[in-house]
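Pasting in a structure now, in structure tokens, and then I'll have a few things to ask.
Excluded from the complex is one protein chain; the other protein chains are retained at their positions.
Presenting chain A:
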């Protein structure tokens, strides 16, 4: 349904060109949930905004690639045609529910606006639909809440309203950019549950972007791991979490404090900072921080290669080599612990 082919989204800045998205390809099929995970600055939001064509141009430009939605390349469409797709076929919810709603309009008006932009119908009917949507996203007393202003809603409730607006036109794809980052855990659990329920009811595909590996594990069927503008590993959730084959994904999982871990073992240090995207490192972008990097990694930029039917990895190490390297490292760690005792 949606196919992104070798997409590059670069941003012009006074200091040079930031390669925010640098050659990303993936496919989204109807009804599936794809998770995009990465640290801040890995390009996941720019990628999401590219699909919606929401990046301001200039400074953003797309030197290469295609975004095909139902066969049409979104990069070449006129603004007028894009508007028909935005909100109607592809809808988006944003991270910050506090600033995504207009504070001077009633929630009901904002919801009806979304409906009336894409459908010609009498206002009374749009109102009915709006109330229905609010009910769907679990807002109690929707008739009354239609007349409330955003500041009268809590963060979780506002995120529900945004989901309602996104659902207004029965989109085929819902892009959720860090939908729960600004919320408390108990509210996050509510919103994630809601997103699953509406997906069952409306049957759209969801692209969920998060830095939280837990959220991704819970929601997604397929996962793309991004690092400095590229996909470094993609596959089914099981592949990513159990057959992790890219050192970056592996380190990320090891650096996370676990709530279910028995021992208070030391977290893995990923040395250094995410790279500067104006002057990315030579070879593999992760090599300066990679515990397993070799001389080769400084020279050769690995491509995404197939490991199993759905699992792709961008790393020079083969599966056997990676396993061996992991084993060696764990041995060294254990010895270190013994010395410490």
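To be clear about the criterion, a contact is a pair of C-beta atoms (placed from the backbone, for glycine too) under 8 Å apart; a residue touches a chain by one contact, two chains touch by 3 or more; residues count from 1.
As a convention for this text, contacts and distances are computed from a predicted model.
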Undepicted complex member, UniProt protein name, chosen from "Peptide ABC transporter substrate-binding protein", "NADH dehydrogenase subunit M", "ECF RNA polymerase sigma factor SigW" or "Taurine transport system permease protein": "Peptide ABC transporter substrate-binding protein"
Residue of A:110, A:251 or A:285 touching the missing chain in the full complex: A:251
Identified contact with the non-displayed chain, of A:269, A:282, A:296 or A:318: A:269
Option from A:1, A:217 or A:329 whose C-beta touches the chain left out: A:217
Residue touching the undisplayed chain, where the options are A:1, A:187 or A:329: A:187
Touching residues (missing chain, whole complex) on chain A: 39-40, 154, 156-157, 184-190, 192-193, 211-218, 237-238, 241-242, 251-253, 255-261, 264, 266-271, 273-274, 289
